[in-house]
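One chain of protein is taken out of this complex; the other chains stay put.
After this line comes subunit A, so read on.
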C-alpha cells in the first residue's frame, strides 16, 4: 500500500503552487495553516488534483475544508488511499 508523505506534499506544492522566498517548506511546517504559508484554497485544490492524478483516486472539492494544514492534508490523503486500497 502507498503512503503519502509530507515530503511528497512539499514537492507537489513547490511544483504546482510555487514557493515564496522566505517560506521554508523544508522546515517544520506540518501544523502551520496553509493560509499562513501563503497558500489559498486554490493551492489546496491543485494539491488534490495532483494527488488524484498520481494515485488514480477521486477527491471531492469539499475535501479542501478537511485540509487546513499540511499534516491534516497528509492524514486525509492517507485515509483516502487506505480506503481505496491503493
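Methods note: contacts are C-beta pairs under 8 Å (C-beta built on N, C-alpha and C of every residue); 3 or more make two chains touch, one makes a residue touch a chain; residues count from 1.
Just so it is clear, contacts and distances are computed from a predicted model.
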Among "Peptide/nickel transport system ATP-binding protein", "Actinorhodin polyketide putative beta-ketoacyl synthase 2", "Carbohydrate ABC transporter permease" or "Chemotaxis protein CheA", go ahead and choose the protein name stored in UniProt for the chain not displayed. "Actinorhodin polyketide putative beta-ketoacyl synthase 2"
Return the single residue from A:19, A:32 or A:63 that touches the missing chain. A:19
Over the whole complex, note the residues of subunit A touching the chain we left out. 15-21, 23, 38-39, 42-43, 45-46, 49, 52-53
